[in-house]
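Got a structure for you, questions after.
Apart from one protein chain that is not included, each protein chain of the complex appears where it belongs.
Take a look at chain A:
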Amino acid sequence: MRIVLERRLTPSRSMQYLSPLLAIVLSLVTFFIIFVLSGIDPLKALYIYFVEPLTAVWSIEDLLVKAVPIILIAIGLAFCYQSAVWNIGAEGQLAAGALAGSIIPVMFPLLQGPAVITAMILMGIAGGMAYAAIPAILKIRFNANETLTTLMLVYVANLFLDYMARGPWRDPAGFNFPNSRPFDEGQMLPIIAGDSVRISIVFMLVAVVVAWFLTTKTMTGFKIRVLGLSPRAGSFGGFSRNKMVMLTFLISGGLAGLAGICEVAGPIGQLRTTVSPGYGFTAIIVAFLGRLHPFGILIAGLLLALSYMGGEGAQVAIGLSDQTTQVFQGMLLFYVLACDSFIYYRLKFVRERALDAATAG
């Protein structure tokens, strides 16, 4: 007996949408078993993880605040991945956006007000775009593998950010601590709801809707998808692969840069040596979990933000390790990929002899 994976002739369409749900259910079941095995009341733990964060206003607010940068970035990444451009460097593009957007508040602290904030946001987007243009040009001109270049550029951006926060942009009144001066209220995104929900949530929602319109209703979205599925077919159709590479990089870089400036001119309120706890990488999970579809990404982003919040709550309430959250997120990605494999392939049990015959034939 041997087990082989056989390609399905017609992958099920409905399963493509169901697979993330299935993955979530499987993750929850696995989680349940892990809790039972480690002697924790599983229902209580799951409640603390996934329900309790939704039972208080402040906690829902925090959840939204956490989800905004992740979703913004994932929306951009979805454009790249649909056209088979593997940009995994959103973390660096986020840092570039944070840096570019901080030029005004750090160097000209007296400039404040709505016009200044608008300028900061635009500079943040431009910073992320410019930084994403580097791997795009490298790919177009020299055919450099973007998986490598984007990842390497993350380190470059983070080290440069680190240098700026410790060196030239260090707060002169900050006892040599590696932060920029704290931004003033007139240099931060306005709060539009509750204690902490800023206008960046509107940007996020707009990005979701615009992305949905672009991908499903326009020629550009069609070109992106065709070139992703089959570059040859795309070129027969007269679509320029290079233009699409540049376009998708600019979109995802711009959105990552926007997320970066929204973080520093929002929840963080100053430039620090690190401005993201890995949103650029979490967004990769979110993009795939959301099927590269804007609405799917919206839901997936909220779910991952929920797992962060629940993880913190579980640490405080039942002393569960912080690693549990990472286990959950890892499991989720694993199950999505596993389910996806079964959409395209089926398991087949083959007898040795039949297999030999098959390979011989």
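Note that contacts are C-beta pairs under 8 Å (C-beta built on N, C-alpha and C of every residue); 3 or more make two chains touch, one makes a residue touch a chain; residues count from 1.
Methods note: contacts and distances are computed from a predicted model.
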{"item": "Per UniProt record, name of the chain withheld from view [\"Tol-Pal system protein TolB\", \"Gas vesicle protein\", \"Nucleoside-binding protein\" or \"NADH-quinone oxidoreductase subunit C\"]", "value": "\"Nucleoside-binding protein\""}
{"item": "Given A:Gly128, A:Gly269 or A:Gly296, the one touching the chain that is not displayed", "value": "A:Gly269"}
{"item": "Hidden partner chain, touching residue among A:Leu9, A:Leu37, A:Met219 or A:Val316", "value": "A:Val316"}
{"item": "Where the unshown chain meets chain A, residue by residue", "value": "56-58, 62, 65-66, 159, 162, 166-167, 175-179, 182, 263, 267-270, 272, 274-275, 277, 312-313, 315-317, 319, 321-322"}
